[in-house]
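Here the complex is missing one protein chain, while the rest keep their positions.
And now, subunit A:
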């Protein structure tokens, strides 16, 4: 099965990351190979970017094999608030 945005979203939503904000955008014109993903999770607190990305890869599991490109933003709730503040 080709990957789909809904599947990616469901896998991440149901993962241990328990994201408070989750945006999945399919940027591959529907062929399911390229996604832009924003994950905001308190679990990222105190973790380096590398570990955060690994957490996301792990949550996606076998689905990673179907995905050719994943553009990730992994933020803590605090960082997310700072990034989305209009005057930031």
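The definition used in the following text is that a residue touches a chain if its C-beta (ideal position, glycine included) is under 8 Å from a C-beta of that chain, and two chains touch if they have at least 3 such contacts; residues count from 1.
Everything below uses one rule, namely that contacts and distances are computed from a predicted model.
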| item | value |
| --- | --- |
| Identity of the absent chain, which is to be given by its UniProt protein name, from "Eukaryotic translation initiation factor 3 subunit I", "Ribosomal protein bL31m N-terminal domain-containing protein", "UV-stimulated scaffold protein A" or "Thioredoxin domain-containing protein" | "Thioredoxin domain-containing protein" |
| In subunit A, positions touching the absent partner | 1-2, 31, 49-50, 53-54, 57, 62, 64-66, 69-73 |
